[in-house]
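Note sheet for the following structure.
Yeah, one chain of the complex is gone here, protein chain that is, but the others are all in their spots.
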Amino acid sequence: MSRRVRLWLVLTGGAGLAVLLVAACLNLPSFGGDRHPYGDRAVRASIARHTANVVSSVNFDQRAFDTLGEMTILFGAVLGCVMLLRQTRDEHRARPEPAEVAPPVRRYALLVLPVALVTGIYVIAHGQLSPGGGFQGGVVAATALHLLYLGADYRALERIRPLGVYEVGDALAASSYVVLGLAGLLGSTTFLANSLLPYGTFNTLSSGGTVPLLNAAVGMEVACAVVLLLARFLDQAVEIEKENGE
Amino acid sequence: MVNGWTLAATVGLAGGLGAALWGVATGPLRRRVVAQNLATALACPGMLLLAQGYGRPAYLDVGVVLALLGPVGTLVFARLLAEELAEDPPRAWVATWTVAALGAITVIALCVATGPGRAMAKLLVIGALLIGGNVVASRALSGGFGRVGRG
Amino acid sequence: MTRRTALLAAAELLAWWAALAVLWLFLISTVYTLEFVVGIAAAGLGALAACAARRAVTGW
Partner (left out) sequence: MADAVIVVALLLVAASATVAVATRDPARQALVLSVLGVVLAVLFTVLQAPDVGLSQLAVGSALTPLLLMLTVRKVRRCGRDEEQKR
C-alpha cells in the first residue's frame, strides 16, 4: 500500500468515526441533568442490601460476574508476563549491585512502607463504605513493598518478598472468588448471588453480605498479581543478562 | 454548588497544574522531573479543598493516596534516571518550599474549618505525608542516589 | 540473637504496632468493635513489614 493510499484510508476512516461520534453526542442526555434512571435503580438496590458505597455494590453485587471477568483478565495478563519475561536458556542471573542512597531518602522509604501498607488495607477493608475497594487498595499495598527497592536496593526487596507465597496467594484469592460465587448457589439459583450472608448494619465493615468478602478476595489477588508482575520486570531490568559467550 | 473551598480548589488546580504541565512539557530533564514532583504536591491540596467544598469527608481518601504515592512516583524517576540527573542536577529549593508552604496553609485552613477531632488528625497526617514526601523527593532528585551500577 | 537484641526487636515491633493502630484510628470515621479488630490486625501486619524491611536494609 503506498503512502498516499494509506493517508486517504486514515482520513476516510477518521472522518467516518468523527461523524458517528458527533451524531452520537447529539443524542446524549444533557450534561448533569436530574433524571438518572440507571443511577436511581442502582442506588435503590445498593441500599436494599445495606451497601453504603453504590459503586462497590455495582462491582461486587449487581455486576459481580463482570468483576470476575476483570479479575481473570488481570490473572491471565500477569501469567502471560511471567511466561514471557522468564529467564531463558541463553541468559544468566547476575547479583544486583547495592545502590548508594542518601540517608533521608532511605529513612523516608522505611517510614512510608508500613504506612502505605496499612493505608492499602484500609482502602480494601472500607471498599463497601467509602471510595476505594479491592483493586485500588491492592495496588497501593503492592506499591508499598517496592519502596524497599526505591529506598535501598533490589537485594533488600528480595529478602522480604518470597515469590512463592505471592504465587500461592494470587491463585488462592482468585479461586476463593469463584468459590464464593458457587456458595451463592446454595441459597439461590444464581451464581455469585448475594444471598448467603446477612446484610448487617448499614455503614459498618460487616454490611453488604458477600460484598466485603469478594472485595477482600480481589484486593489480595491484585496485590499478589502486581508484586509478581513487578518482580518479573525488576528481574529483567536488574538481574538477568544475556550470556556473553554465544 | 459554589463556595469558597471549590473556588480556591479551581484556582489552585488551574494555576498549579497548568504551570506543572508547562514545566513537564518543555525544557531540560532537570526541569521536567521537578515539575512532575510539584504536580502531585499541588494536586493533593486541591483534592483536600474539593473534599471540603463538596462536603464529603470520604473524598479525603483520594488525598491520602495521592500524598502517599505521589512522592513514591517521583522517587521512581529519581532512582531510574539517576545517571542523567547526576550530570545536570536540579536545584529547585525555592519552588519546593513555596509549594510546601501552600500545602501547609491549605491544611491549616482546613483544620481550622474542621475543628479538633479525629478528622483534623487525619488532615494533619495527610499534610505531614505530603510535605515530608515532597521535600524528600526533591532531595532525592538532586543527588539522592549516588553511584548506581546495575541495581 | 542475644537477650538484649531480642528485647530491642520486640520493642520495635510493639512501637510500630501502636503507631500504626493510631494511624488506623485517624483514617476511619466511626469506631466500633469490628473496626477496632480489623485495625489491630492491619496494624500488626504493617508492623511486621516495617521490622522486616528495616532488618533487610540494615542487616541484623
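The chains carry the letters A, B and C, assigned in the order they are written, with residues numbered from 1 in each.
FYI, a residue touches a chain if its C-beta (ideal position, glycine included) is under 8 Å from a C-beta of that chain, and two chains touch if they have at least 3 such contacts.
Nothing here was measured: the structure is a model prediction, and the numbers come from that model.
Displayed chains that the missing chain touches over the full complex: A, B (touch as defined at the top). Checked against the hidden chain, the listed residues A:32, A:69 or A:198 yield one contact partner: A:32. With the whole complex as reference, residues 1-2, 6, 9-10, 13-14, 17-18, 20-21, 24-25, 29, 32-33, 35-36, 39-40, 43, 46-47, 50, 54, 58-59, 61-62, 65-66, 69-70, 72-73, 76-77, 80-81, 84, 150 of chain B touch the missing chain. Listed by residue number, the positions of chain A touching the unshown chain are 31-32, 53, 55-56, 123, 131-133, 135-137, 139-140, 142-143, 146, 226, 229-230, 233-234, 236-237, 241-242, 244.
Just so we're on the same page, only the chains that are shown with their structure count from here on.
Mean C-alpha position of chain A lies 24 Å from that of chain B. Look at where the CA atoms of chain B average out and do the same for chain C: the two points lie 27 Å apart. Among the residues of chain C, those in touch with two or more other chains are 23, 27-29.
In chain B, the residues touching two or more other chains are 58, 64. On chain A, the positions that touch chain C within their shared complex are 106, 110, 113-115, 117-119, 121-122, 125-126, 130, 144-145, 147-148, 151-152, 156-157, 159-160, 203-206. The part of chain C that touches chain A in the complex is made up of residues 16, 20, 23-24, 27-30, 32, 34-35, 38, 42-43, 45-47, 49-50, 52-54, 56-57. Contact residues of chain B toward chain A in the complex are 58-59, 61-62, 64-65, 68-69, 71-72, 75-76, 78-79, 129, 132-133, 136, 139-140, 143-151.
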